[in-house]
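Taking it in order: structure first as structure tokens, then the write-up.
With one protein chain removed, the remaining protein chains of the complex are shown where they sit.
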Amino acid sequence: MTAPRPLSLHVPEPGCRPGDTPDFSDFEIPRAGAVRRPAIDEAPEDMRDMAFSVVRVLNKAGEAVGPWAGLLDAEALRKGLRHMMTLRQFDERMLKAQRQGKTSFYMQHLGEEAVSCAFRMALEDGDMHFPTYRQAGLLIAGGYPMTDMMNQIYSNAADPLKGRQLPVMYSARDHGFFTISGNLGTQFIQAVGWAMASAISNDTRIAAGWIGDGSTSESDFHAAMVFASSYKAPVILNIVNNQWAISTFQGMARGGAVTFAARGHGFGIPSIRVDGNDYLAVHAVASWAAERARSGLGPTLIEHVTYRAGGHSTSDDPSAYRSKEEFSAWPLGEPIDRLKRHLVTIGEWSEERHTQALAEITDEVRACQKQAEANGTLISGRKPSPRAMFDDVYAEMPPHLQRQRQEAGF
Amino acid sequence: MTAPRPLSLHVPEPGCRPGDTPDFSDFEIPRAGAVRRPAIDEAPEDMRDMAFSVVRVLNKAGEAVGPWAGLLDAEALRKGLRHMMTLRQFDERMLKAQRQGKTSFYMQHLGEEAVSCAFRMALEDGDMHFPTYRQAGLLIAGGYPMTDMMNQIYSNAADPLKGRQLPVMYSARDHGFFTISGNLGTQFIQAVGWAMASAISNDTRIAAGWIGDGSTSESDFHAAMVFASSYKAPVILNIVNNQWAISTFQGMARGGAVTFAARGHGFGIPSIRVDGNDYLAVHAVASWAAERARSGLGPTLIEHVTYRAGGHSTSDDPSAYRSKEEFSAWPLGEPIDRLKRHLVTIGEWSEERHTQALAEITDEVRACQKQAEANGTLISGRKPSPRAMFDDVYAEMPPHLQRQRQEAGF
Amino acid sequence: MIEAIRNAHDLAMERDKRVVVFGEDVGYFGGVFRCTAGLQKKYGSNRCFDAPISENGIVGAAVGMCAYGLKPVVEIQFADYMYPAYDQIVSEAARMRHRSAGQFTCPMVIRMPTGGGIFGGQTHSQSPEALFTHVAGLKVVVPSNPRDAKGLLLAAIEDPDPVIFLEPKRLYNGPFDGHHDRPVVSWKNHELGDVSEDYFTVPLGKAKIRREGSALTVLAYGTMVFVAQAAAEEAGVDAEIIDLRTLLPLDLETIEASVKKTGRCVIIHEATKTSGFGAELSAVVQESCFYHLEAPIVRVTGWDTPYPHAQEWTYFPGPERIKRAFAQVLEG
Partner (left out) sequence: MIEAIRNAHDLAMERDKRVVVFGEDVGYFGGVFRCTAGLQKKYGSNRCFDAPISENGIVGAAVGMCAYGLKPVVEIQFADYMYPAYDQIVSEAARMRHRSAGQFTCPMVIRMPTGGGIFGGQTHSQSPEALFTHVAGLKVVVPSNPRDAKGLLLAAIEDPDPVIFLEPKRLYNGPFDGHHDRPVVSWKNHELGDVSEDYFTVPLGKAKIRREGSALTVLAYGTMVFVAQAAAEEAGVDAEIIDLRTLLPLDLETIEASVKKTGRCVIIHEATKTSGFGAELSAVVQESCFYHLEAPIVRVTGWDTPYPHAQEWTYFPGPERIKRAFAQVLEG
């Protein structure tokens, strides 16, 4: 043996920083329709390939092709388009409201609208989502009132969460939307616990856990995988790989693995990678996973490949750490455009209808905003009661809190 | 779609509980010598098979066969045999000492001796191990004085850890043996951190992390995998699958995965499964992984397949949860027997020499014990100073601790 | 005490289908301390089962089960191993009701053996109660005897909020007066070891005066209750000994009444001193009884060191140290 050479530390770096030219040429993307659709009871080992490819339905020409196509009729697709357009409008207005100082903070979905909007339509009412802060599409597609979302964002007198939570940390139990935590990852194992509870109770409802690419490094990701694997919980575990975790590119969390979906292989969990900017693909894969879960076949891991086109939050300026041109170079395009083109291609949509829909949605969002602002914003108007701060710490207020509330003057 | 059937919870159960007949027929074991030896720079994806097989060198006839054989000469093998026999003798005497009340607690290695003894000989002095409580072979094979181990077990006046730690929670920095934690799993990511530090410092030394099958469920296992994968740390990550975690069979932690080694596939970490009761196989696989690490090729995950033949600890009676016949049905045999047979087969050992070696070892262990007991035991003789309890909380004792020490009367 | 705890589980599971029990080794084996023995056999493995060795997984899954509508009772094998679950306890379980404005709640019980005195060394001896009492939204219970253990556990399971249930493992098999060199006694012949088989609860948030007295007030819980009693008998001090039973919410009323009566207060716990729960007790006693105090409040606690193996009886705040504290507070 020769004397070993000195070691050195490998630190993963993105291919592109400000000033560099974005290059996604090493991102292998199969043609739409090219990836097979396994039987829902196919053995995880036999479908390993699904974690290294990308399920895609919409091709460049705007056609829906291949074995994952055909699940949704035009009506459903128009609805989906509307959900995504609504989410984007919602984001635009709330971003603006934040810049106007009407609230403290906001997080948008730009470029990722298909993921949560399409997924929600593949699940049933009664199923429970354990989301991150970047899945408001679950609420919008699920019919939750936008005004209530805004009331929460404004922390106003009508805020369902009584002003307690940071903007966008919604909770909507009746809409199958678990209370969002500011602590990354915690919800992933909770989703598995909910699913286990459903199985224990011989229910038919299933759960969906959500996590970002960066957050897969957290402990609770592992706990979720272990518990889901061991108890074959009826849960869909979604990784939203939007390429960035604040300033850190996805490669830092992914490490030597080729994809995030590959994580499932260590646990015998069927894992699929999907084009997250393709509404039809997300919907199809989610339906496949939901059927698996409902049939007692256990968990599925889905990696949604998408791109965070906006800043991490209103506190973030991405031009400090990534190229401004990256999104335009992003090879999976933009979800609203792509679904719109498809509907136009199949003769179920037109520029005129799109313009009109946009106008309607803009009106609708504006109307909701007006309604919400009538309940106050963070800086003006009606506010949630400060007294309410002492409620709900416990079901019944213990003596020490009663004393403190009194001391606070309420 | 038909109305879904009610779900139910899947709870993994071992094939065999007390009263059942052990059956390992679904444990697929390749013939010795049948598994290939990849090049050390083979891509993880190309060597996936290594995680689903078992590297074995010693066959039933006692011959060393196949591509992993041939690394050790007779002298080294006799040394290895002696290490394992010493560890077993050590265990026997310490178990007895615990039953005699000379200490509070003990944990033995019965059936697992090859794992730590062989591994240690594949690494260099200067490398650092982050062990669990079941790798005392690292110390014995590394030449650490048994008397000091016993001093620790007895918490006596000569205990290098001053009576502070539970028996067997050794620490031996100069012997590359990190201080054992009672908290499962924490050492796994620490091993990765040490390896990163070595790489940062352009050193040539490597680290080895150790964890039990059950403990792979802990968070720090995940952290270790993520960090090792991302920073390509020069570390060997060892999972000792001894089939049981106290009363819980390995299937609970493994879940839907076929093997523990498969965990590595989610991270792009080369993963090998090895017959942990085969001294030559463990040594060969460890050497392969060490060469990888030292060559800057990053981490390797090794699953050592073995069987915990004894109780979990002296506080445990395994007959309450597993069949007494399980060990005799265990298909990988017993490591000392197997190495002994090999040495006899190649004409380098004999029953007489074995008997004589055993007598020598018994004498040696007994002598160490006598020496250690001269320093006291937990219940009698010289004790570590109670005053020492206040030392080493900080490098310098802060005023509040000085006051407390004084209050305690020291 | 083990049988009382086992029995409480049994009754709760029988009464309420939503109660599920899981944790490391709690299923087939019935737990390393056997507190869940027989439950899997009786209720099936979908209501009592083993968990992977992942404390954050255990509590995280339990949070999800609560969101569904179950009432999980989980075991952490030793309190020393709760740290990996601490995020799920503090950031999730404790704040769920508040952050969701009551939409989601966490009616779970997290049981864990606590305290030393069994030669467990630093990782089988800890008393981390103060790490829970600082967390708004949790309740924290420490029983000192089998009868309370059963009644408090049943009350904890009924409770709509997350309850940390700390079981002093030194008391599992018998009361303990702090004299480790004397023969071990069992609960068999102890009044509080005689536990009815019926369903009953001991209310959370209510302390219990174990011994009336007028010379000084002792605030103690868990293992230290009997040790304090022994010290009082041995020293012949007319101590009023309050077994807190619930640390959060605290029964300040009982404490206040007693200290106002005696004018002197000794606080005892096994946990390390600095920022231990004794600090909070000292602060509230001082706040509510300042003008009645005739001497400084004294804390008798574990030292600010890890819990050592060989020196555990030097670490343990035993009868001698307590008696010295009595003398000090009576002199003061």
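Read from first to last, the chains carry the letters A, B and C; within each, the first residue is number 1.
Keep this in mind: contacts are C-beta pairs under 8 Å (C-beta built on N, C-alpha and C of every residue); 3 or more make two chains touch, one makes a residue touch a chain.
The shown structure was predicted, so the numbers you read here are calculated from the model rather than taken from an experiment.
Q: Looking at the whole complex, which visible chains does the left-out chain touch?
A: Hidden chain, whole complex, touched shown chains: A, B, C.
Q: Which one, A:Ser116, A:Ser155 or A:Ser271, makes contact with the chain that was left out?
A: Of all options in A:Ser116, A:Ser155 or A:Ser271, contact with the hidden chain holds for A:Ser155.
Q: Of the residues listed, B:Ala64, B:Ala141 or B:Val192, which one is in contact with the missing chain?
A: For the chain that is not drawn, the touching residue is B:Val192.
Q: Which of these, C:Arg18, C:Arg95 or C:Lys323, touches the one chain of the complex that we don't see?
A: Counting the whole complex, the residue in contact with the absent chain is C:Arg95.
Q: Please identify which residue in C:Leu248, C:Ile268 or C:Val300 touches the non-displayed chain.
A: Among C:Leu248, C:Ile268 or C:Val300, only C:Leu248 touches the chain that is not shown.
Q: Where does chain A touch the missing chain, residue by residue?
A: Missing-chain contacts on chain A: residues 8-9, 11, 13, 17, 104-105, 155, 159, 163-167, 169, 181-185, 214-215, 217-219, 245-248, 252-253, 255, 315-316, 320-321, 378, 383-384, 386, 388-390, 393, 400-401, 404-405, 408.
Q: So that we can see where the missing chain sits, which residues of chain C does it touch?
A: Against the left-out chain, chain C lists 56, 80, 83-84, 86-87, 90-91, 95, 98-99, 122-123, 130-131, 133-137, 248, 271-272, 274-280, 282-283, 286-287, 290-291, 293, 295-299, 304-306, 332.
Q: Even though one chain is hidden, which residues of chain B still touch it in the full complex?
A: 128, 130, 160-162, 164-165, 169, 171-173, 178-179, 181, 183, 186, 188-201, 207, 219-220, 222-224, 226-227, 230, 391-395, 398-400
What we mean here is this: only the chains that are shown with their structure count from here on.
Q: Quick one: point me to the chain whose Cα centre is farthest from that of chain C.
A: Most distant chain from chain C: A.
Q: Using mean CA coordinates as chain centres, what's the chain B-chain C distance in Å?
A: It comes to 35 Å between the two C-alpha centres.
Q: At which residue positions does chain B touch at least two other chains?
A: Those would be 8-9, 11, 217, 219, 252-253, 255.
Q: Multi-chain contacts only, two chains or more: what residues does chain C have there?
A: Residue numbers touching two or more other chains: 46, 51-52, 54, 56-57, 84.
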